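In what follows, a single structure is set out as structure tokens and then discussed.
With one protein chain withheld, the remaining protein chains of the complex are depicted in position.
Labels A, B and C are assigned to the chains in the order they are written; within every chain, residues are numbered from 1.
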Amino acid sequence: MIENVYDDEVPNVVEIKETIIETPTVKTFIFPWNITDDIHPGQFVMVWDLHNEKPMTISIIDRENNLMGITIRKAGPFTENMYDNMDVGDLIGIRGPYGHGYELDGYKKVLAVGGGSGIASLAPLTSFYDNVELISASSCADELVFNKRFDSDVVVHKCTDDGSCGFKGFSTQLAEELLQTGEYDVIVGCGPEIMSYKLYELSIKYDVDCQLALDRYMKCGLGICGQCCIDDTGLRVCVEGPVFNKNQLRELGEFGKYRRDASGSIVKY
Amino acid sequence: MIENVYDDEVPNVVEIKETIIETPTVKTFIFPWNITDDIHPGQFVMVWDLHNEKPMTISIIDRENNLMGITIRKAGPFTENMYDNMDVGDLIGIRGPYGHGYELDGYKKVLAVGGGSGIASLAPLTSFYDNVELISASSCADELVFNKRFDSDVVVHKCTDDGSCGFKGFSTQLAEELLQTGEYDVIVGCGPEIMSYKLYELSIKYDVDCQLALDRYMKCGLGICGQCCIDDTGLRVCVEGPVFNKNQLRELGEFGKYRRDASGSIVKY
Amino acid sequence: MLEQEILGMKLSNPLFLAAGILGTTASSMKMVARAGAGGIVTKSFSIEANDGYDNPTIVKIEGGVINSVGLASPGVEAKKEELKDLNEIRDKTPVIASIYGDSEEVFSDVANQTKDYVDAFELNVSCPHAKCGFGSNIGENPELTHDIVSSVKDNIKDVPIIVKLTPNVTDITEIAKAAEDAGADALTLINSVGPGLRIDYKTARPILNNVFGGIAGPMIKPIALKCVYKTYETVDIPLFGVGGIRTYKDALEFLYAGASLLQIGTSIMYEGPEIFKNITHDLSNFLEENGYKNVEEIIGLSHNLG
Partner (left out) sequence: MLEQEILGMKLSNPLFLAAGILGTTASSMKMVARAGAGGIVTKSFSIEANDGYDNPTIVKIEGGVINSVGLASPGVEAKKEELKDLNEIRDKTPVIASIYGDSEEVFSDVANQTKDYVDAFELNVSCPHAKCGFGSNIGENPELTHDIVSSVKDNIKDVPIIVKLTPNVTDITEIAKAAEDAGADALTLINSVGPGLRIDYKTARPILNNVFGGIAGPMIKPIALKCVYKTYETVDIPLFGVGGIRTYKDALEFLYAGASLLQIGTSIMYEGPEIFKNITHDLSNFLEENGYKNVEEIIGLSHNLG
């Protein structure tokens, strides 16, 4: 039983303190937030632009300065408006964090694979764990996110479809090469579901653990609207997820195959 | 600001564990209660007999056994029903404790004057403070309350109107005799308002401090219905009282003169 | 910053004591005035003295209270004395008399007997725990509401008439419009909600002696805000917002929704009478920090956003 039955949890409207244009389609927003001990990489917040509201993974958890960040990719009217029109001094409403993040205690070496803006979900891991190596993948050099963010002691394998920066090819190809070394005992990932599903398959093939962040249409973020429930187990992406472990993924029949839209109708990948 | 805005505070229905016939008109009821550190002599509870509800001063605060007691005098249908019909195993609803009790820290010697069942309010003082002497007064020996309750190390001056037990005369006469010794630096009391007002006058005459428990018609016990507000300051008997100190009493123009009934109409003493 | 002049009342701040909370005696209302209230609404009274229901009449529940005091009040004769005693505070703290009745005549009679001692009347046509014929029996019905308000307006020329409405109707704006059409000078939104019911889980016995009771306190705020917002778009007269105001943030929500004035009741249970000074202080600070010159600038602001 939880204690805060009666807490008000309407969006907390905050002023954007800093923005970073990461790529021509990706932008980071940083805002003040009380970073409590229970905020963990892989969790998300509901972001209200004072009109619409969408779930966004947390990309910056800055305990020292009490700042939080989100990193969005232009993918529709909401994110296009945020990219094009929202800047320092503008107000956004944040509620959360919600959901269940990555749990990497006890692993020897973690391979974290971020496809495009999926790296946003993984980046905070590097300040919570010291055994994480990243793959940051995108279509081309211009679209690589967080190029300048990581300390020199963080291992980042860059990867582009066209080879314009780092490994040439898909992130999953690079991941497989690295897994073949046998150094990693868990693979975590966030990105397009086709990538995530391939990572899941790799985790089976190379017999390593696996934790993947999934993305589903969300309304409440509170575990009750049912919009983000995943077949076949009915697990809620907003509560039991967004990061699922290998045992859970094995039961998710819809993973890699389909999702549901705002009405709850099935949309195939 | 208080924390428990959202607490449910409906009556807690408890089973009467023990009853004591104190006198032909006075009876004590003992029931299980979580005795927390904030429960203090002089406070009251709202007692629900599953039909009506009345404020009753707490007469037993038993931390060791987690028991609470109330002591009622037959004075109307509610108390008559409790006296005649309620016994061990019956259920009553309790909410509270409410109000502000006696504060006796820092005094050298306390004279506590209880008229009739008013001693109920004072009796718990003897387990909270070791500098309290009691006057227990009633019309006659049969009506003296708590005759067997107090340890031998508690000084109890008995007093009856007809002299059938102890001092013969009014409690206020005995109180004045004792005050004349100059041993006491505060007088506290609970009983008929005519007695209380006389004690207040004595406290002025003998220049000692004074804390008196007043009784007014109550509905909520929560400080909002306004039924127990006292002229001229509008202090709430259920929150700032029922025990008022000398500075407060000085401002209570209605003290000793009148009270208000269930409608809020003035009833003169 | 918080000053307004509304219905001829010069107000230092918009926070009135709500009807039904404290407000029986002059001394309790003076105490609230000293605590910083901008104005006072008395507890409702009528011609005759009324003991109300037996206890339990008010019990604290999750998020507020449930209450069936049943319009306990001294009759108009006794109340007149209390009102006279309030004259000394009225220049700084206007006093509104909340009155109730079961007919046009009773409302007008009570108003006539007390009109020299008050700055306005608030007609309680919305008490959810009044006996049959009183309270929400009137305010649930647009025609009855119209008739009562018209009649009082005809009889009382020089004192503003405010009508307090119940939220427990299918469409509050219909009643609001009826009251405005009948000449109401302002509306108070909302009286308590429900009514509601609580039952003891051990004995199956309803806790209130009257079984049902109106719900008040923080939990009714979203309902009150809805009523204010919708009514603001329906009528042109000023609105008092009441229902669960406990902090300056709550006050802001009501002002944005369209309330010009506010009333505070149940939250005195949590915060004490000093709630008036606290909210006044916090509200002034907020307005200043956000570059507003007067509270009037934010009244109804939610209706004018893109």
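Brief remarks follow.
One rule holds for everything that comes next: contacts are C-beta pairs under 8 Å (C-beta built on N, C-alpha and C of every residue); 3 or more make two chains touch, one makes a residue touch a chain.
Model, not experiment: these values are computed from the prediction.
Set against the missing chain, the residues A:Ile39, A:Met56 or A:Cys229 yield one that touches it, A:Cys229.
Panel shows chain C; residues 61-63, 66, 140, 168-170, 193-199, 201, 203-206, 211-212, 215, 218-219, 221-223, 225-226, 229, 249, 252-253, 256-257, 298, 301-302, 305 of it touch the chain omitted from the view. In the full complex, chain A touches the omitted chain through residues 1-2, 5-11, 13, 46, 48, 50-54, 91, 93, 95, 219-220, 222-227, 229-236, 239, 260-266.
Following the convention adopted for this analysis, only the chains that are shown with their structure count from here on.
Set against the Cα centre of chain B, the chain with the most distant centre is A. Chain C has the Cα centre that lies closest to the mean of all protein Cα atoms in view.
Chain A and chain B have centres, each the mean of its CA atoms, that are 63 Å apart. Centre-to-centre separation between chain A and chain C, using Cα means, comes to 50 Å. Shown for chain A are the residues that touch two or more other chains, namely 6. Residue positions of chain C with contacts to 2 or more other chains are 62-63.
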